[in-house]
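In what follows, a structure is listed as structure tokens, so that the remarks can point back to it.
Heads up, one of the protein chains got dropped from this complex, but the rest are sitting where they should.
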Amino acid sequence: MDIASLVGILMGCGLLVGAILMGGGNFSSFIDLPSMMVVIGGSISAALICFPLKSFLAMPMVAKKVLLNKAQDYTGLIEQLVSLAETARKDGLLALESRLGDVEDDFIKLGIQMAVDGTRPEVIEDILRTDINSLTTRHRNGKSVLDQMGRFAPAYGMIGTLMGLIMMLSNMEDPSAIGAGMAVALITTMYGAIAANVFFIPFAEKLGFLSKQEIISREIIVRGIMAIQSGENPRVIEQKLNTFLPPKNRAGDKEAA
Amino acid sequence: MDIASLVGILMGCGLLVGAILMGGGNFSSFIDLPSMMVVIGGSISAALICFPLKSFLAMPMVAKKVLLNKAQDYTGLIEQLVSLAETARKDGLLALESRLGDVEDDFIKLGIQMAVDGTRPEVIEDILRTDINSLTTRHRNGKSVLDQMGRFAPAYGMIGTLMGLIMMLSNMEDPSAIGAGMAVALITTMYGAIAANVFFIPFAEKLGFLSKQEIISREIIVRGIMAIQSGENPRVIEQKLNTFLPPKNRAGDKEAA
Amino acid sequence: MDIASLVGILMGCGLLVGAILMGGGNFSSFIDLPSMMVVIGGSISAALICFPLKSFLAMPMVAKKVLLNKAQDYTGLIEQLVSLAETARKDGLLALESRLGDVEDDFIKLGIQMAVDGTRPEVIEDILRTDINSLTTRHRNGKSVLDQMGRFAPAYGMIGTLMGLIMMLSNMEDPSAIGAGMAVALITTMYGAIAANVFFIPFAEKLGFLSKQEIISREIIVRGIMAIQSGENPRVIEQKLNTFLPPKNRAGDKEAA
Amino acid sequence: MDIASLVGILMGCGLLVGAILMGGGNFSSFIDLPSMMVVIGGSISAALICFPLKSFLAMPMVAKKVLLNKAQDYTGLIEQLVSLAETARKDGLLALESRLGDVEDDFIKLGIQMAVDGTRPEVIEDILRTDINSLTTRHRNGKSVLDQMGRFAPAYGMIGTLMGLIMMLSNMEDPSAIGAGMAVALITTMYGAIAANVFFIPFAEKLGFLSKQEIISREIIVRGIMAIQSGENPRVIEQKLNTFLPPKNRAGDKEAA
Partner (left out) sequence: MDIASLVGILMGCGLLVGAILMGGGNFSSFIDLPSMMVVIGGSISAALICFPLKSFLAMPMVAKKVLLNKAQDYTGLIEQLVSLAETARKDGLLALESRLGDVEDDFIKLGIQMAVDGTRPEVIEDILRTDINSLTTRHRNGKSVLDQMGRFAPAYGMIGTLMGLIMMLSNMEDPSAIGAGMAVALITTMYGAIAANVFFIPFAEKLGFLSKQEIISREIIVRGIMAIQSGENPRVIEQKLNTFLPPKNRAGDKEAA
């Protein structure tokens, strides 16, 4: 499990709290309910306008995925594909059917099943690639909900600050209240900046990163299955798939040469 | 009907009103006619320069589409195409003519009609894809009217604020009026930010989202019709088209394998 | 003639004047010659550095094109191409020569002439597409002059304001002059924002829009001429070209099916 | 020689000086050595981090190219290629060798030499296109040095202003010095904006424009040489190459038809 995101969030929040304590600030000056309402509520309502409710309700799942993701194990994936290739080479494509039970990944299963069924290679590749494309589209939609919230949060922060300033300025009978009024007005901008830079934007970036990783592992699978289906030498397949890895991680590269 | 957009708008406006009430503000300090004129009128006039009148007059239709859109029913669409494929497989391509009456979607109708007429596959695909491209272009034009208004609204907001500040600063005989003057000047910036972030930008994003959904459903149709025309097995067609869906929605996937 | 742009400009300027009058402002506070010099002169000189004099001198023509453009008549264009296709189908390609006199558009003429001359289809398509590409490049150059001016105007506005502030701040003997000094300094920023948002940016967008429209009409012509040359059925040609139009404008669609 | 850039620079600087004089400003209030050091030195040091020393030392050459460029003479270029095509058509490809002495352009020379040597067309096209690609890459690198400086100059301007404000604010014993202190602080922002908008950004844009022009002329040459090598009719070559020009500049178009 990659806990960097979790560490990052805790560290980010901790730092801001720490900085307030070190600056001798009073926590209560940083809490303002209407400001929170404008920023959080505003970003949510703008996102509701942009996206169907369904994309929106998937957000908790998305957050969980960001915080508790497992790193892609490319090396293990390549080993599995090479081992399938060895079976296919030794005992024929049909022998792969008996091994389907061991395969956990649905995408590999789909590909192997089609190969066993004798589906034509172009059809297999077409189906697998369409699957990757629609996965990419779904990922992109998920990411863009967060991207938009990271864009709207500061905008609503500014709207709230302008509202605060206008209220303060149109009612300046008590000059001693100006400082406090401006402080309250500025809190909304701060909330917007924190919501965007501690949560929405980094989460969106992480989602984009995880998506790219998953696409690469699917690309490895497509290449592997096409090679298995065409009966290529498992050593050549290993060498081909290893080029997706950084040189130092290429386990079987020696023998392949 | 997807009412998320409607909910989003009501919630966004409600929040801003609520925040004013909670802050003890006076509504009248947030109403300024010349500011509204500059922001709304300015965005409209800038959009009028950018686009022909026609694109502009289509805006109410566009707003209706955003607020009252129906989600695309991909599963139903795939079922319909598979059922057409079964008819074609069983009774031949010409038998599809009798089923044209049941088909509501003009785009499917166009494709099936051409298949029945014996038009060559390349011509069918070319015509259907050109249709998709020109639909995409029309959608993009509609979206860019809103995009531009979301860009001009804050700009005119700033112009109005600058005008207000200049008037105030060049006439500072009564210092007690400075606060009120600045409040009025800032209202224009606030109007610009609200117009852009509650209306124009989220509407433009929603339009973009709806357009992408519609393009995907047209892509499914093109793939389906090309497969029907070439007489593919309905089960393989179903499997192919299902790859456009997220795995959990793939109804017939089991049997297809 | 599409007068939306003209209406937009007049409306935009009218609104700003109206807002000043309604705000009880004094026009003279909004006129400052050095500020105008910095913004207009600065944008022009920056554009002169970016582009050759020729692109620059073409600006009045470009402005006229934006203000007085004619909408593209796609339907008429398709009718003309279909009518040419009918002649070619009935009387042979050479019969088109006699109809060249009726054709006003130079681009159609060029294509038909090459078809009549018996130029090979690949050469015709290559020449017509290169022509479209170089038209696109010329349009893009014209648009980017305006784009750059829309980018430089606010920048020079800010430079002017900074100059005004520095002058005012380094000479603050008379505190009562501070307000007026700041007002004058801010005027430059306002000029920059008005120049960019009322003129340069909307004009650039309109040019981009007109360019896209013209490219589409040329694309229709290329498709039409290639189809005429290959002797396709005029009804099929009509159907093909109609896909460039929104469904409701497809005149001959009924018969074509 | 295209002197627009030179005129633009002189005009830009003249305007700023003129505006100061008209505003009754004192030149000495606009000169501040540390500010200049931060902006110019900062942009240079940031660019040094981004690029190898070599790209950096090429800047004076680049500036000269921007200020004293010659416009591309497309018409002359096409005439030259057509004349070479006529020689090849009349006396054979080998006869071009005797004409190599008249050709000044190294790129044409390279292409003609390869055609004379009997190099295969695919190899000629591949070599010429790789040459264009690596030219494009070199141009882009040159442009991006200026682009980055145009991005860093305002950033360092802001850093300088923040430094000035912090110094002033942490030492406010003499309130009468506040105005002068702020003036000095703002000068750095002004320097950054002037450096970026009078020099770096327009120069980068001009370089991009010149690069595009040169790429077009190389594209014309590649098309011309490939056509000459395949022995096409000089009239058809002329017509092909003329499509790169705007219609009004197409000299030989009449006869070509």
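We just call them A, B, C and D in the order they show up, numbering each chain from 1.
The definition used in the following text is that a contact is a pair of C-beta atoms (placed from the backbone, for glycine too) under 8 Å apart; a residue touches a chain by one contact, two chains touch by 3 or more.
These numbers come from a predicted model, not from an experiment.
Across D:I3, D:A46 or D:A95, the residue that sits in touch with the chain not pictured is D:A46. Touching the omitted chain from chain D are residues 33-35, 37-38, 41-42, 44-54, 56, 106, 113, 117, 119, 123, 126-128, 130-131, 134, 137-138, 141, 148, 152, 155-156, 158-160, 162-167, 169-172.
With the whole complex as reference, residues 2-5, 7-9, 11-12, 15-16, 18-20, 22-26, 29-30, 66, 71, 179-180, 182-183, 186-187, 189-190, 193-194, 196-198, 201-203, 205-206, 209, 212, 216, 236, 239-240, 243-247, 257 of chain A touch the missing chain.
Note that only the chains that are shown with their structure count from here on.
Note on connectivity: the fewest chain-to-chain touch steps from chain A to chain C number 2. Comparing the contact residues of chain A and chain B by number shows a mostly separate set, under half of all numbers used being common to the two copies. Least-squares overlay of CA atoms from chain C onto chain D yields a rotation of 70° to the nearest 5. Chain centre most remote from that of chain B: D (centre = mean of CA atoms). Between the Cα centres of chain B and chain C there is a gap of 25 Å. Centre-to-centre separation of chain B and chain D, using mean CA positions: 40 Å. Counting partners per residue, chain D has no residue that reaches two or more other chains.
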